[in-house]
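In what follows, a structure is listed as structure tokens, so that the remarks can point back to it.
As you look at this complex, bear in mind that one protein chain is not there, while each of the others sits in place.
Chains here go by letter, A, B and C, matching the order in which they are written, and residues are numbered from 1 within each.
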Amino acid sequence: MARPLEYGEAILLWEEGKGRTFLITLERGGEFHSHRGVIRHDDIAGRPEGVRVLSGTGYRFIAFRPRAPERMMKVRRRTQIVYPKDAGWLVLALDLFPGARVIEMGTGSGAFTVLLAQLVGREGRVYTFDRREDFLSNALSNLERYGLRDRVEAQLLEAGAPFPVGDVDAVFLDLPDPWLAIPPADAALAPGRPLALIVPTAEQLKQAFGTLAGAGFVALEAVEILERRMLVRKREGVRPFERMVGFTGYLVSGRKALPEAA
Amino acid sequence: MARPLEYGEAILLWEEGKGRTFLITLERGGEFHSHRGVIRHDDIAGRPEGVRVLSGTGYRFIAFRPRAPERMMKVRRRTQIVYPKDAGWLVLALDLFPGARVIEMGTGSGAFTVLLAQLVGREGRVYTFDRREDFLSNALSNLERYGLRDRVEAQLLEAGAPFPVGDVDAVFLDLPDPWLAIPPADAALAPGRPLALIVPTAEQLKQAFGTLAGAGFVALEAVEILERRMLVRKREGVRPFERMVGFTGYLVSGRKALPEAA
Amino acid sequence: MARPLEYGEAILLWEEGKGRTFLITLERGGEFHSHRGVIRHDDIAGRPEGVRVLSGTGYRFIAFRPRAPERMMKVRRRTQIVYPKDAGWLVLALDLFPGARVIEMGTGSGAFTVLLAQLVGREGRVYTFDRREDFLSNALSNLERYGLRDRVEAQLLEAGAPFPVGDVDAVFLDLPDPWLAIPPADAALAPGRPLALIVPTAEQLKQAFGTLAGAGFVALEAVEILERRMLVRKREGVRPFERMVGFTGYLVSGRKALPEAA
Partner (left out) sequence: MARPLEYGEAILLWEEGKGRTFLITLERGGEFHSHRGVIRHDDIAGRPEGVRVLSGTGYRFIAFRPRAPERMMKVRRRTQIVYPKDAGWLVLALDLFPGARVIEMGTGSGAFTVLLAQLVGREGRVYTFDRREDFLSNALSNLERYGLRDRVEAQLLEAGAPFPVGDVDAVFLDLPDPWLAIPPADAALAPGRPLALIVPTAEQLKQAFGTLAGAGFVALEAVEILERRMLVRKREGVRPFERMVGFTGYLVSGRKALPEAA
């Protein structure tokens, strides 16, 4: 529902005609110095989303709240991130819902944490873990910027250490050695609930898959998602873009089965 | 969090070793007659998700709640459905969140309605419209089966007619002629908020894209999502599956910009 | 150049409207019993390629010589074959030319042998090897059928055994364990000339690649080729087909470098 853009919010400036985007946080008296001239934050605050603003040199920008894909792509990066194309698949594989309690191991830059926090909502909880304090603090600052900090608990943890929470609705692993975290993930998951992970190579895919099967996970699936952007122009006509992202990672999901009854 | 499987719930039976799945609704005294013998519903009710049950002939099945992709794939179909691979992209493009109010035009079999209802949660609202009463009633019965009926308002509507709700957070169009619904969608959307649609051909992609641009939508994107399933076996090794879904549709998204200030 | 269709030639019958194709060998007095009635060989022989003939029940078929892709797809199969989409890449990687002398290890059903024989021509030579006599004799009968038998020498050989020819222009390996054949391939190749191979899994790709590098091959490349068939219809519009072949194999090529000069 329509709410005016407020000071303190992260805002996406979309350069009309060019499609370049810039993320700013609105501040009283603030200025964004673009390559197309200065944009005054006070021209944006209090106005509705989708409003056009002019730079000092007369170029038009449109002010939006970032959507999920832009929030993810615009995090301050310290690591590779989970890309939106893969995140979409993971949302369904992890069966996210408002109120869900979810573990993420391997916070990284927090791009996927941002999406998890958005989708579990104020009544849900994202427990995110990383072995590097600097990654955690950068990720929390990204969450803070998007107003999603309150749904997230972050903690230092080595891969393989037990998770300090249990009975969770889903687990996501984004680690160099995800198999190390599978036994603790198994212990923390509510029965029947899904685990998903991302790995960058065929060898890691095989090892992760095998470890999941050995730990009793079932309904295992592995996929790769390709996103082809299409060029649609009146004159040039319709065709895929000439360049595309060729690969980001293999995605795996499975579900925790209970051990055989005696 | 762990809750025992209950009578009245839709349950996915996963055939161990084979991976075939069957969706049943648990009923007191109910029986599922599989090709592998009879499974008694009373053996499932009251037990935790992920439990193994035996058919009368000794085959093992595991009882799960369906996740989002299975809920979508298992709707009773009267139409083509939005596939999970595309739905994941749409979740992000539509920037869904708990509490969101969303319009869907072209209910079809309700597969995507089920996902929308899951993600907007009890405090959100899905307004879904179709021109065919039989489609609506089938879709509502699918939603009912998954316990998601209460979040959805369904209504007969012709493409191009004004929507009876406004100031919504997102609009999704799945119609033969989606351009007809773009002006009413524009009127119903809160400023700045996203619209997305799916079309099956390059020609329709072009027409939808052009109509959106003409209506003042910006940040237009068109993509196609390919899901490659990977075979991961100890002996056979890792490789993509030999068969894949080659195409389902082109996905488009854009955002409502406000008209130029005077 | 135009030559009439002759008795003894393999002819492709293309069912008008349906696009189904049938391969027959023209014989005096011969009959092809299709699901659409009988077609008399004598109605085809002596007529130009592209001629329309009627079945006994009035259905139209068009008689063509098979092109390379159809020759490959219509071999009598005893094994998996190299698919045309991959064969095209291999033609370039192997740098084929009229008069070339080429080794193929792993004749299989001879689909790729047929293409090699076509492209090296009457002055070239294809030396093809397999460990199974029944495969060789089936492949030779496929070559015979297409009139390409005279360019091919076939011989029983185990993977790893030295090739009985040398100084060849290119080597192609299609074997379960292609790395076994790399040292003999190295010995048989003229300096600088290309070797290519096909493998079905990521693990085999890695092993083959590593063995090539270890044997001193350079300019190594590995690719996968995807062919998307497009549906083009006036009414339905343009879009990729809904089904596609998801995977056939990984293709590798490299070139023989001379050892370091002393």
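As a working rule, contacts are C-beta pairs under 8 Å (C-beta built on N, C-alpha and C of every residue); 3 or more make two chains touch, one makes a residue touch a chain.
Model, not experiment: these values are computed from the prediction.
For the chain left off this view, which of C:A10, C:A45 or C:L96 is in contact with it?
Of these options, the touching residue for the absent chain is C:L96.
Of B:L26, B:A202, B:V218 or B:M244, which sits in contact with the chain we cannot see?
Hidden-chain contact among the options goes to B:A202.
With the missing chain put back, one of C:V75, C:L115, C:V152 or C:I182 would touch it. Which one?
Only one of C:V75, C:L115, C:V152 or C:I182 touches the chain omitted from view, namely C:L115.
Thinking of the whole complex, not just what is shown, which of C:G8, C:G46, C:P176 or C:G210 touches the missing chain?
Only one listed residue reaches the unshown chain, and that is C:G210.
Tell me where the left-out chain touches subunit C, residue by residue.
Residues of subunit C in contact with the hidden chain: 1-2, 14, 16, 19, 48-52, 62-65, 67-69, 72, 84-85, 87-99, 101, 115, 118-124, 167-169, 190-194, 202-203, 205-206, 209-210, 218-232, 234, 237-238, 240, 250, 255-258, 260-261.
To test your reading of the contact rule: which positions on subunit A touch the chain that is missing from view?
Given the touch definition above, subunit A has residues 200-204, 228-229, 236-248, 250 touching the missing chain.
What we mean here is this: only the chains that are shown with their structure count from here on.
For the two copies subunit B and subunit A, is the contact made of the same residues on each side, with over half of the numbers shared, or of different residues?
same
Return the distance between the CA-based centres of subunit B and subunit C, expressed in whole Å.
Roughly 44 Å, centre to centre.
Roughly how far is subunit A from subunit C, going centre to centre by Cα mean, in whole Å?
Roughly 46 Å separates the two chain centres.
In whole angstrom, how far does the Cα centroid of subunit A sit from the Cα centroid of subunit B?
A distance of 21 Å separates the two centres.
Give me the residue numbers in subunit A that touch at least two other chains, ranges are fine.
Correct list: 202-203, 206.
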